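Shown here: the complex without one of its protein chains, the others still in place.
By written order: A and B. Residues from 1 in each chain.
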Amino acid sequence: MNEHLLELRGISKSFSGVEVLHEVSFTLHPGEVHALLGENGAGKSTLVKIITGVHQPDKGEILLGGEPVHFSDARDSRQAGIAAIYQELSLFPDLDVAENIFAGRQPVTLGGRVDWRKLYAEAGKLLDSLGVKLDLKQKARTLSIAQQQMVEIARAFSINAQILIMDEPTSSLTLHEVDDLFRLVRRLRAEGTAIIFISHRLEELLALADRVTVLRDGSYVATHPMKEVTRFGLIRMMVGRTITDLFPKQDVTPGEVVLKVENLTRAGSFYKVSFELRRGEILGLAGLVGAGRTNVARAIFGVELPTAGRIQVEGREVRITSPQQAIELGLAYVPEDRQLHGLIPAMHITSNISLPMLAHYARMGWLRDTRERKSAYEAACQMDVRANSIWQLARELSGGNQQKVVLAKWLSTQPRILILDEPTRGIDVGTKAALHALMSKLAAEGIAILMISSELPEILGMSDRVIVMREGRVTGAFSRAEATQEKIISAATQDVATIGITL
Amino acid sequence: MTQTPETQSASLIKEFAPRRSFLADFQRWEWLLVLLIVVVIVANTRLSPHFLDARNISRTSSDFMELGLMMLPMAFIIITTASVDLSVASNLGMCASFMGWLFMHGVNIWVAALAALALGTLAGFLNGNLVARLKLSPLVVTLGTYAFYRGVAYVLLGDQAARGYPKAFTYIGQGRIPGTLIPFSVALFVVLAIIFGLILHRTIFGRYTFSIGNNENATLYSGVPVARVKIILFTVSGFMAALAGLVLAARFGSTRPDIGTGLELAVITAAVLGGVDINGGRGTIVGTVLSLLLIGLMRFGMGLLNIQGQVQGIVIGLLLILSILLPNIAQQISSARGVRINWRSALISLGILAVFVLFFLFFFWSRAPVIAGG
Partner (left out) sequence: MTAQNPPALGTSPATRRNLLWTLVRFREAGISVFILILVVAITLRSPSFLTVDNFEDILLNISILTIVALAQAMVIITRGIDLSVSSMIGLVAMMVAFVVKEHPEMPVLFAVPLGMALGAVLGTFNGLIITFGKVPPIIATLGTLSIYRGLVFFYSQGTWINSFELPRSFKLLSKGTPLGLPNMVIIAIVVAVVVYYFLNYTRTGRDIFAVGSNPDAAQFAGIRKQRITFLVYLISGLLTGLAAVLWASRFESAQTNTGLGFELQTVAAAVIGGVSTSGGAGTVPGVLLGALLLGIIQNALPLVHISPFWQLAIQGVLILVAVVTDNLIVRRAQRTRK
């Protein structure tokens, strides 16, 4: 029994009616690095927050050293010796580096006075041991993303926890920094600390972890010693299927160029991006998260204004300054974050679908319900949205159906250029296949599609051509015949050793 | 419309919502308001015999029309921005003072009134641009203009009062529709309330209002000119504040620079009490009109009972807080799972309760001499 430092039994958790975790179990031994693996939306981050007491489970129990525990907030879990780095950066932008490391538990003198000298000394020592050079008095607001990540790591290490949870700690670090981090993780492991490590970079996990637990769609799949599994075995467990038979892209002879982007630049996020998109073509845009792909899409759609470069739509040079203008030019953009940018969850399906085209359903600003309802109904049927009626609220739908509503909204504008940003993220397998079939059909009808995806099989299976971005620049362009997993990965990462998000 | 039932049933989704009666569409909050209104009417008729006097009601009703005029655009602003326009009452004061100042300098009253309307609209436009273009918080912006606009009123009139408005003008605030007991200002409000209600619930602009309030980003991505909608809202709010200023000045027959001070609170209270969600995205004009009616009846009743206006503020302030507090608490109770009775928190609650009891004991004890001497 003593073998389990931490044990989770049958943990379930729902947010506003959507079950995110279903009966998940998990064990952690002292002195091991335990990888937690799963696709986006598999429930890893929620599990982390349940262990640290930020969320409370609806069902199930947590045992620490064999004793059931109940954490009502992060302070409780910290006192029990659990520290975490969360996936979303959680620094205080107005506080300086040193204080960010010790926020909420600054060293104090006997009289209860914050001991700033000791705080800075300890923060300096800690950063030295991590091999990081940072100005301790710099405000976190002014740090780069990688620097912020290092501060988060330093904070987690400073707690001297018996359980350390790291959710995507390396997503924006360079190889050299990752090496330093791993050295530290190994040292902690040798000292008996148990570490839960979450990463999308499979090679990292294969090199570092002792055991691996796989989650899929909020459910527990399996736990294995790392030595006994292969990369492809892991992928199969995560995806739950073999990944070759999903992509039915029909061959279409591409037509004329409808979108031409030349040296498009937005200082700070991407530089000199150029590509052409033709009628009936699917152009895959691959790369790691944070490579600037979404920023390019937003710039084309008029949400973020580019600082230099040119855009031509159907041969005419345009300057797109608002989504409104983009829509008039025949563009549509299905954004990456459905909840934040795609849907209005508290409104019903009809209003969601009709929003960009409201002017067409109205006379002098006066809404004509019948026309709106008819069009929304047709669009919903075309997309095969599963719901009680088109008057159901969008937030009550499943992820796949929500995505269909967003697509229905954009298809009702009859776009000629469709930008899809991670179109199948967090969507069940059945809907995914349906969406792929739809994309293929739309391309065959002559729509030009720019598809941003972090899933390599999707990129390889659906794209007529592939371009790859890394750190804000285009680093590779391949035809369908040329494109291979290895080529795309090496263009997306500086080194072949780091495997990107190949899942 | 010619679609047959067969083709519909073949699909997995229905085009029509299950039929609901008109009364079911009336939301729960509005029913609550209707109930409260009935309670207030019944209680007041029992307490004072003059409550149901038509002339009395007619005279009092016009006291709340400035409030109502500013409440209509405020509902839009709260729905869209989940924030408020604090500057409305100051804007009212500035416009009324500007009109009075022009009038004192010999300008024709109607020209002065038009100029005041233009000034108010401009002031609202300034708010809107600071909020929408510079992306500043509406609260802070309008707090600044709250001081600025009222300051302009003082600069214009100082410690003077503009008076002597012609009868034709004071009709706006004092007159009645010929042959009826209905005050002109009430008629004006009713017409505008219907227009605002139709805009909110039946037009593209209204739909944009709700969708920005529910998810501003997704609305922006759908090609809605979000900034322009916000600017229009604040501009309209400015215009309505100026209009309310004219009505109020006409009702008083004079303008002093402190005219309408503190009304913004009453305006926000009326909107929020009317079920407009302070977190944005929800609200109806019917609800706000009902809440105006409720507030008016309560104040009227309390006035008949000789309760001072300021003391009435206690009731109104409590209503404002309770209208948000009670739904929140109800939600917390219903969503609480496995509440564990915690002795420590129970003790703390008792302690806090004791503190309040002590406070009020002291309050009444130290106040005793006032009553005795009073």
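In the analysis below, a contact is a pair of C-beta atoms (placed from the backbone, for glycine too) under 8 Å apart; a residue touches a chain by one contact, two chains touch by 3 or more.
Keep in mind that what you see is a predicted model, and the values were worked out from it rather than measured.
Q: From the list A:27, A:56, A:138 or A:339, which touches the chain that is not on show?
A: Candidates A:27, A:56, A:138 or A:339; residue touching the omitted chain: A:138.
Q: Considering the complete complex, identify which of B:113, B:141 or B:270 is in touch with the unshown chain.
A: B:141
Q: Of A:7, A:32 or A:99, which sits in contact with the chain we cannot see?
A: A:99
Q: Out of B:152, B:224 or B:295, which is the one that touches the chain we can't see?
A: Answer from the full complex: B:152 touches the omitted chain.
Q: Footprint of the hidden chain on subunit B, which residues?
A: Subunit B touches the chain not shown through residues 83-84, 130, 134-137, 139-141, 143-152, 154-155, 158, 257, 265, 268-269, 272, 278-279, 308, 310-318, 320-321, 324-325, 328-329, 332, 352, 355-356, 359, 362-363, 366-367, 369-371, 374.
Q: Footprint of the hidden chain on subunit A, which residues?
A: Touching the chain left out of view, subunit A contributes residues 52, 54, 73-76, 78, 84, 86, 88, 90-95, 99, 103-106, 108, 112-114, 116, 132-135, 138-139, 141-147, 150, 174, 177, 267-269, 271, 470-473.
The rule is short, and it goes like this: only the chains that are shown with their structure count from here on.
Q: Quick check: in the complex, which residue numbers of subunit B touch subunit A?
A: Residues 1, 11-18, 202-205, 207-208, 210-211, 214-215, 217-225, 281-282, 337 of subunit B touch subunit A in their complex.
Q: Enumerate the contact residues on subunit A facing subunit B in the complex.
A: The touching residues are 58, 301, 303, 322-324, 326-327, 333, 335, 340-347, 351, 355-356, 358-359, 362, 365-367, 370, 373-374, 377, 380-381, 384-391, 409.
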